[in-house]
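The other protein chains are all here in position, but one chain of the complex has been omitted.
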Amino acid sequence: MSTAPTLLSVEGLSKSYGGVHAVRNVSFALQAGEILALIGPNGAGKSTCFDMLNGQTTPGAGRINLLGFDTTGKKPREVWRLGVGRTFQITATFPTMTVRENVQVALVSYGRQLFNVWASTPQFARDEAGRLLELVGMSGYAERPCGELAYGDLKRLELAIALANQPKLLLMDEPTAGMAPRERIELMRLTAGIAREKSIGVLFTEHDMDVVFEHADRILVLNRGSLIAEGSPEEVRRNPQVRAIYLGEGLVYDARHREGAPS
Amino acid sequence: MAFYFVQFLTGLASAASLFLVASGLSIIFGVTRIVNFAHGAFYMLGAYVAFTLTERFSGALGFWAGIVLASLVVAVVGVLVEMVLLRRIYHAPELFQLLATFGLTLMVQDLVVMIWGPNDLLGRRAPGFKGAVEFFGQNIPTYDLFLIALSPIVLGLLWLLFQRTRWGVLVRAATQDRDMVAALGVNQKWLFTSVFALGVFLAALGGALQIPRDAVHHALDLRIIVDVFVVVVIGGLGSIIGAFVAAVLVSELNAFGILIFPKISIILVFLVMAVVLIVRPWGLFGKQEAAARRTPGLTVNPWRPLTSGERLAAWAGLAVAAMLPLVGGNYALTVGSEIAIFVIFAASLHFLMSVGGLASFGHAAYFGLGAYGIAFLAKMAGLPMIVCLLLGPLLGCLGAAIFGFFAVQLSGVYFAMLTLAFAQIVWSVAFQWVAVTGGDNGILGLWPEKWAAGPASFYWLSIGVAALAVAALRIIVFSPFGYALRATRDSLLRSEAIGIDAKRIQWTAFVIAGSVAGIAGALFAYLKGSVFPDSLGISLSVDALVMVLLGGVETVSGAVIGAIVYKMLSIWLVSQTDLSKLVLGGVIVLIVVAFPKGIVGMFETLRNRRRPELPKPALLKSRIEGAE
Partner (left out) sequence: MKLSVQDLNSHYGPAHILFDVALEVGEGEVVALLGRNGAGKSTTFRSIVGLVAQRSGRILFEDKDVSDQPTHAIVSRGLGYVPEERRIFTDLTVDENLEVGRQPVRPNAPHWTREKLFTLFPNLAEMRNRPGGRMSGGEQQMLTIARTLMGNPSLVLLDEPSEGLSPKIVEQMVAAILTMKQAGVSIVLSEQNLHFARLICDRAYIIERGRICYSGTMAELDARPDIRDTHLAL
């Protein structure tokens, strides 16, 4: 993995709101094909970090380098143009369109056809949209109104939309929030499979330790805006500071992932 | 110097009423999320009732008791309105709430004339404040000093009420999350009613306090509401301190604007508003709203292009319409042309509001600009008709480009209020700048050239252009641009995350809609042979909204059907009654409460019901929960 090219490198990222340091001097790097989890207590600054990477929030200090470009302070759509796909904690899709149309809009944007007033969108990039839906196992739902999808399916649709710009990096904010345990595992398996196959780097936040320990190659732990630990799932699980601040006694996630349990 | 100081004080005094009304609007909006268009009507009622009571009660005590009693009486009227009407529409999309309260305003206008007559009424001077103080040779009315002192006192009392009482805490909680307040055991119905009563009381007090300064007349409502919208847009909707600061700012700008641009003083207010919106889109003291409820929000049926059968039916409909000259007389043809023109106008608004989710309350501005564009080109430049028809709408396009740029920075009710204010500014310019626009007298003698002069030829021209415009807009709806526009409407977050520059898309849509409205206005000018400021007025903007609503705001073809039905009905109505505003207002309220899907929407619902039901989706539920 160390030979893979660095997709994303973050140096000294900071942000404060009204005197409160939401994120303090955070630095890390992410390789192609790597799945990196960002965990930490509520309010530790995970969302702020994400918003800065994605361009929704301008960093107070620090540098973000994405694929060799300095994207510090760039707008979300500029970051997207460079090859970053994003899914949201609460899914954001277009409920009045069909599933296929949701993906087509993303493809329209990727093909720089947004101001085309003449073409017929229902015919635009149909096959390409179909392929993306197939990739996430949603082919059977292509003509369904998006507003009628079940929650887990919406998450998969979001993944298809996020893949439309052939991203090099996926940012996923609590990708499995609100899902049943098996759905969580399935979604993350799907994501991991696609990421490995296409050499996409994935950065995700998550509170479900079963998902994190199962799928992350590496874990970053954030507390009060600062990075307090970084390492493999095994290292993080054994880290006493992380256990004190975040993991607790391990009563509320799968026993297999508690400290000392055989992997 | 003394003169400027006195001018400053006059501005402060005028700010008092503006602040009272604006704070009332803000308080009501804060809790109920309704922008109460009828607030101007309550202001006007306050003035009328106070006039009657202060005439009846004698003495100083009688006057002041009359003022307070009048405000209380109007507050009771407000309570009735809240219980009978607003309670039914708290969960409706905000566009519907604006429209329903506008319907109320229309009804009040006719009722006021019925009760108090059409003439201006001059009220009593305030006992104890009849004189003036001399200041370096300038007279300052003592009543103005009283008003200047009043607003900070009211501001302080409101602050205490909201910060230091349990009622205030509950109201502030309800401002954020009404259902949660109910879920904590608070009777939110009465909380809402009491908030509405307070807001209306403040509006009525603002009106009542004006009678010693100003004549009472039946156009007070629209005049104040536009100023109030400007105030809350600048100050920030929901903020009382914002209402105070902005009321002072706007009043001072008016007071000094008169000195700088006597004819078009409103320009100054517009410039300041534009600057504020660029620097702080949510107003000086406002906070960014959580995602606005989507304007069309009742169904989730995806749109689809016409099937070949439906396309055939549309062609057949057009062919039938084209045969009208064979059976109809001149009157029928003129009515037919007018309907065709309004189909274009309604379709252009539909594009902005249903496709783009941007409900404009001032769309008539671009219609009227198109009409004035024709008038300038034909009368001043003397260009031939076909050139005028091609170039005239460009004025609408230009107006839309300028105002649209600012308007799309906002969304939801802010967008609605801002577009209304812009339209009213354009109207004021047309009305006041007599040298160029002819003011109230308009520009006359705009007749079509020979080839289009006959009623039948003009009718064919109109339906031809209407068919082209509707078809073009429909093509755009299903083009990549149309999808991008719907994407910004459905989820701003997601559209930005897939690289869509939402503001640019919305601005483009605004310009398209404004240009098409300009085409309608251009034809309208030729149809009537003249242009008046009415073509830019609020009532025309609202006509267009009602057409779209009547047809079905969530459908693709609703605007066309809505325009035809509405225009026929209103032409018939005007010939039947003198109280057309009362009836029209009642109809609007009725549609919003009982018939929100519109004609085409009802039809689609019926058709969908006959289809076998798909297994119903867990998510629909969670989506609706989220939407609440």
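For reference, chains read A and B in written order, and residue numbers begin at 1 within each chain.
The rule is simple: a contact is a pair of C-beta atoms (placed from the backbone, for glycine too) under 8 Å apart; a residue touches a chain by one contact, two chains touch by 3 or more.
Here the structure is a predicted model, which is why all the values come from computation and not from measurement.
Colleague: Looking at A:Ala61, A:Ala150, A:Leu190 or A:Ile228, which residue reaches the missing chain?
Modeller: The missing chain is touched by A:Ala150.
Colleague: Decide which residue listed in A:Leu8, A:Val84, A:Leu135 or A:Met209 touches the omitted chain of the complex.
Modeller: Within the whole complex, the residue contacting the unshown chain is A:Met209.
Colleague: Per the definition of touch given earlier, which of A:Trp80, A:Tyr141, A:Phe204 or A:Tyr246 contacts the omitted chain?
Modeller: Once the missing chain is taken into account, the touching residue is A:Tyr246.
Colleague: Of the residues B:Gln188, B:Thr437, B:Ser557 or B:Ser570, which one touches the chain left out of the display?
Modeller: B:Gln188
Colleague: Please give every residue of chain A in contact with the chain that is not shown.
Modeller: Residues of chain A in contact with the hidden chain: 20, 39-44, 89, 150-152, 174, 177-183, 207, 209, 245-254.
Colleague: Hey, which chain B residues sit against the chain that's not shown?
Modeller: Contact residues on chain B toward the absent chain are 166, 169-170, 172-173, 175-177, 179-189, 616-622, 624-625.
Keep in mind that, in the parts below, only the chains that are shown with their structure count from here on.
Colleague: Quick one: report the Å distance separating chain A from chain B, using the average Cα coordinate of each chain.
Modeller: One centre to the other, that is 42 Å.
Colleague: Could you please specify the touching residues of chain A with respect to chain B in the complex?
Modeller: Against chain B, the touching part of chain A is residues 54, 56, 75-77, 80-81, 86, 88, 90, 92-98, 101, 104-106, 108-110, 113-122, 124, 144-151, 153-154, 161-162, 164-165.
Colleague: Where on chain B does chain A make contact in their complex?
Modeller: Checking each residue of chain B against chain A gives 296, 300-305, 475-476, 478-484, 486-487, 490-491, 493-501, 505, 508, 614, 616-620, 622-623, 626.
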